[in-house]
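Just one protein chain is left out here, and the rest sit where they should.
Chains: A, B and C, in written order; residue numbering restarts at 1 for each.
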Amino acid sequence: MPTSPASSGFAAPPAAGRAGLSDRWFSVLLITPAMLITLIFAILPLVQALDVTFRMGDLSRGRIGDYVGLENYRVVFADAAFWQAGWVTVKFTVVAVGLQMILGIGIAFLLHGATFAKGLTRSLLILPLATSAAVTGLFWRYLYDTQFGVMNWMLGNLGLPEPNWLGDYTIALWSVVLFDIWQWTPFVALIALAGLQALPKEPFEAAELDGASRWRVLTTLTFPLLKPVLFLVLVLRTIDCVRLYDAVAVLTRGGPGTATETMTFYLYRTGLKLFRMDYASTMAIFFLYVMLVAAVFALTPLLKQFTDRAKEA
Amino acid sequence: MSFSQGWDAGFKSLLIYVGVVFFWLIFLERHFADPGTSVLLMNAVGIALGLGFFLYRRRICRAERAAAAVEVAALLAEDR
Amino acid sequence: MQRKPSAVVEILRYGAIFLVLGFFVFPIFWMVLTSFKPEEAIMVSPPRFFFTPTTENYVHALHDKNFLFYIKNTLIISVISTAIVVAFGSLAAYSFARYNVGDGHILFFILSTKMMPAIAVILPYFLIFRDVGKTAVGKSLHLGLDQHGALIVSYVMFNLPFAIWLLVSFFQDIPRSLEHSARLDGLSRIQVLRRVTFPLAAPGIAVTAVFTLIFCWNEFLFAYILTRKAASTVTVGVESFFTLQGILWGPVAAAATISVAPMLIFVLVMQRYMVRGLTFGAVRG
Partner (left out) sequence: MRKSLASAGLLALLSSGGAFAQECTDPVQITWSTIAGFYTDAMASFVKSFEDANCAKVTVVNIDNSQLYNKQVIEMVGQTGAYDVVTLETAEKAEFAENGFIRPMTAFFADKQDLLNDVSPTLRAMTVEYKGDVWGLPYYTYSAGMFVRQDLLDDPTEKEAFKAKYGYDLAAPTTWEQHRDIAEFFTRKQGDMLKGQPLDKDFYGVGLMAGPFPEIQDEMSAMIWGMGSDWLNAEGKVPVDDVEKAMDMYLRLMPFAPPAALTVTYDGVMNQMKDCQIAMTAGFFLDQWPNAVKTEENCPGATMAAIEAPLKKAYVGGFLLAVSSSSANPEMAEKFVAHIGGPEIQQQFAEMGGASTLTSVLTNPMFATPEKRATNGQYATLNQVFESMAGFSSNLFKTPFGAKIYNTMQIPLQSAASGQISAREAAEQLAADVEKICGGPCPIAN
């Protein structure tokens, strides 16, 4: 495992002589356990999946069959439902992540200024994070229910229209988004809040002396300083949203019809209901490819930040 | 070209190749009479682009290194 | 930002905070409330807020369905997975942060493993563990299907990327000068790690542990495919309340409350730590 010349930036002082091990081998030693697990349990299944994409693979008719070249890719790419699922995923991710970021940051500012019962508010805010979508999602289904749910009961009392949250194909997806917002906005909010509190005081005091407007302070100081942490959250949330499965499975099972069928849920239906592992793997590989390309662009700045800091002596 | 840079370029070339394959299967193949020629062409284009990118990156890296070497030489010259 | 806000602003602020908290807490409150409702008070319209509370749901969940069994499994699996993730993750992250192993490429690779959709690899996992379980090593490590080891390994695998990612930035926040001086005092690298670096990174490691534990505790898909009964976790256990008579809402609520409670308490305890550590060291004041 190679290390770039830069990594010797942390040159071992003479004392290291007794330690005997060179920096390079020591560093390799450190990552070995993690790498072993990752290599075995990431590469092996990946290779298997990749292999299946070139073969006939209807599991319920027994084992994996003969090689069929690129046929599976042709079938998958010609499958309208696949692109439909992709489109749903994109819609979901953009809206959910967008709202989570905006609301999360908003809540962070709200709490940042607050002085009263800080600990309590934070603690309560964390609660949704600690619960499992597979379980709480069930209770959201109950809350959403048009006959027995609390939501429509409240709306009704306020004289507002009572939507068919999960039954109306025009809004079902947004109901799932609302659930995801409920579960993950606190994550964004807490990180943003932590960021706010870690901000250095001096530049703000200076700005205040110059009598800079709130807006100017926000745009020229606060957000630029928060950018790295917010970006990291953005990336994390995007990855999770694109891979969304539990929420859909428990709330709508892709319904009504296929209105809320995300990529991963369609994968589940193809792989674990129809047992066409060939198609499922093919979709997964395509999915992985898209994610990788996105990652190359999205992660490069982050990785650069990491490596630069790792190199600086 | 350091191993690290090579790895980076190689990985991206691979992505480019696979990208070409996917793009081809999604948009172009339907315009071909028989899949055989389509696949052949597809691979040709994919490899060409992938390799091209790799070589391109290598040239840049070499150029950079050369430039760096010149600088170092200059510095050494100054020291003397 | 340091200006004194007017009373009106303050009132608005706390009003808003109250609404926000209401939104985030209510569903959980409703779940807990449901767990104390008698059957005839659950699926009724209009919804009932007042009723004579009962513990029959908890009796059903704990006694009839023996739900604590699932809690025990989940506890074993999540805690061990978390321990391994934190241990391996810290070592690797430190190496990435200090020695820049692989110049970012290995780091990228590790992160990218998080991007393969789990459903696509679940059956390969199933087959791998089926075969590993038959080998001597597999037997001794309980790596077979429906055994704790299989889930632990999967969870370690799926949480390492996130953990390493977080930890790298924490380690980078620790000034190298400290390590330098420690080395000059004649400490070996290992000693430096043990006595200087890890203690300093404690909050970060804590945050990582919290999130890893939460993710393991709440995982569903792998638990459902790789276990049958002996090693089933809470998320799978809840499913056993979806019966042919329909979902037993009361017992489900009780089971859900029981299964969520440990995480809630845990998170509340760690709350202060978390908020401190959550910056990922990305904001450098």
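In this text, contacts are C-beta pairs under 8 Å (C-beta built on N, C-alpha and C of every residue); 3 or more make two chains touch, one makes a residue touch a chain.
Source: prediction; values computed, not measured.
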{"item": "Touched by the hidden chain, restricted to displayed chains", "value": "A, C"}
{"item": "Residue in contact with the excluded chain [from C:Trp30, C:Tyr155 or C:Phe241]", "value": "C:Phe241"}
{"item": "Residues from subunit A at the interface with the omitted partner, ascending", "value": "59-63, 141, 144-148, 164, 166-169, 252-259, 269, 272-275"}
{"item": "Interface residues of subunit C (partner: the chain not displayed)", "value": "40, 43-46, 64, 123, 126-127, 130, 145-146, 224-225, 228-229, 239-248"}
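As a working rule, only the chains that are shown with their structure count from here on.
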{"item": "Chain pair with more C-beta contacts, A-C versus B-C", "value": "A-C"}
{"item": "Subunit B and subunit C: spacing of chain centres that average the CA atoms, whole Å", "value": "41"}
{"item": "Per-residue multi-chain contacts in subunit A, two or more chains", "value": "2, 4, 292"}
{"item": "Numbers and ranges of subunit B residues touching at least 2 other chains", "value": "4"}
{"item": "Parts of subunit C lying in touch with subunit B, wherever the complex brings them together", "value": "102-103, 105"}
{"item": "Subunit A contact footprint on subunit B (complex, rising order)", "value": "2-4, 12, 15, 18-19, 22, 25-26, 29, 35, 39"}
{"item": "Subunit A to subunit B touching residues, read off their complex", "value": "2, 4-5, 69-70, 73-74, 77, 286, 289, 292-293, 296"}
